[in-house]
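All protein chains but one are shown in place.
For subunit A:
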Amino acid sequence: MNKEQLLQKYLDHSLTEEEKVMLEKEIKENPDFQRELEEAFDVRKAIIAHKKEQLKTTFKTLEQPKKPTFITKFIPYGVAASIFISILIVAYFLTNSTFSNEALFSENFEPYRNIITPIERSEARPHNKSEEYVAFYEYETGNYETALLEFTHLYESEKKSYYLFYKANCELQLDKIDLAIDSFLAHQKSNDTFKEKGKWYLALAYLKTNDRAKCKIILKEIIQHKSYNYVKAKNILERITAN
């Protein structure tokens, strides 16, 4: 048994009597080893604590969409009811346009294809693959919730702008429109190859939230620069302007 294995078994409290004797011997012969053991103990505790923090954040994220909103939790029922009635009145006047925005969105939206990591579709579940591979595997197989978690984590740790672009795509697909808009806007600050594509998706996100004004501004910009999907952009612009 080598020194490394002794150290790992010491950390696991799984040394046999014989191994304990070996460890004692090693410490006697090499006084630095004692310090090494203490350091290893702290490093393990620290890494585990760090992983625990990450897990806690992940679990909170899993619960987030179902949490009661501020409005349902804190605003008294009377106020909530009056808000509801107001929404109904506004919705009554907006029905036609809301419907067509929604329809236009569905007609035009599909998450941007994975052009980063080729995925082997035959694989049941990626094993021993990088986090990036797993993220794109989930993305391609339509498991957007898990893909979102992976991209969020990857973007936080590596800050590569394309992770943010795919994260935003997941959010848009999962109907987390406000988050998607924030992510696409943040992504616009980067200068990667997805920047023009990001504009197209941002326009779609605004369309989905019925923010026609912002949607039009971006569509016009896409058309003017003949950038990604400008023909489709022209079509949408004509239809929302005519409505």
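Note that contacts are C-beta pairs under 8 Å (C-beta built on N, C-alpha and C of every residue); 3 or more make two chains touch, one makes a residue touch a chain; residues count from 1.
Following the convention adopted for this analysis, contacts and distances are computed from a predicted model.
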Looking at UniProt, which of "Sigma-70 family RNA polymerase sigma factor", "Branched-chain amino acid ABC transporter permease", "(2Fe-2S)-binding protein" or "Fumarate hydratase subunit beta" names the chain we cannot see? "Sigma-70 family RNA polymerase sigma factor"
So one chain is hidden, and I want to know which residue out of A:158, A:178, A:192 or A:238 touches that hidden chain in the complete assembly. A:158
Can you say which of A:23, A:104, A:119 or A:149 touches the chain missing from this structure? A:149
With respect to the chain omitted from the figure, which of A:21, A:43 or A:217 is a touching residue? A:43
Tell me which residue among A:5, A:86, A:106 or A:210 touches the hidden chain in the full complex. A:5
What residues on subunit A make contact with the chain left out of this view? 4-5, 8, 11-14, 39-40, 42-52, 54-56, 58-60, 62-63, 128, 134, 146, 149-150, 153, 157-158
